[in-house]
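One structure is given below, represented as structure tokens, and several questions about it will come after.
The complex appears here minus one protein chain, its other protein chains still in place.
Up next, subunit A:
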Amino acid sequence: MIPNINPFILFFAAIFTSNILLANFLGMCSFISVSKDEKSSNGLGIAVTFVMTITTTINWFVYKYILVPFKLEYLKYIVFIIVIAAIVQILEMLIERVSINLYMALGIFLPLITVNCAILGVALFMQLRNYSLIQTIFYGTGSGLGWWLAIVLLSSIRKKVDKAPVPPALKGPGITLITIGFMAMAFIGFSGMLNVQ
């Protein structure tokens, strides 16, 4: 049964209260490695938002009109991944054509979006929670924007932390993980506002 949630509420919930990164801890690897500078963070954020919106929507159709009628729901993992891989490949070609600078800034991380667990995670949540098409689109976009917001926030914090007297043993990934912990706690503060499953 389709849950009775206003798509707009779902949209904001995906950004703040159930942020895919800071509440579900999905998509951590590129989050940590790309957040070193703001420019690539923005680039990857845009790319993730774009890919997430499109792939979740396409996967909604694929699930509803191909997998369900043929009783192949158990194939959703492999099918979702194939769709994501194809979309990322197309996106890569488009970015190379439109902006070579963005293409190079993203470097290896663009193909890595294919195996970014946040993208697959959103598609699976969408199916698990039985969202309607409209809900799916809002949820996918919201999750992407949430991921983007989180990585940009982290990159700005890291810029400050770089200049701070961090104990040598904690430099780099260590202090970054601690920072992410604090960010996650701060985002818990939003959870009273909306509660969406």
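Here are a few things to note about the model shown:
Just so it is clear, a contact is a pair of C-beta atoms (placed from the backbone, for glycine too) under 8 Å apart; a residue touches a chain by one contact, two chains touch by 3 or more; residues count from 1.
Here is the rule we use: contacts and distances are computed from a predicted model.
Entry comment: the absent subunit's protein name, as recorded by UniProt, is "Na(+)-translocating NADH-quinone reductase subunit F", drawn from "Na(+)-translocating NADH-quinone reductase subunit F", "Phage late control D family protein", "Heme exporter protein B" or "Methionine biosynthesis protein MetW". The missing chain, though absent from the display, is touched by one residue of A:2, A:29 or A:94; that residue is A:94. Touch with the chain omitted from the figure is made, among A:46, A:75 or A:133, by A:75. One of A:86, A:128, A:170 or A:185 touches the chain omitted from the figure, and that residue is A:86. The set of subunit A residues touching the chain not shown comprises 62, 66-67, 70, 72, 75, 78-79, 82-83, 86, 89-90, 93-94, 97, 100-101, 104, 107.
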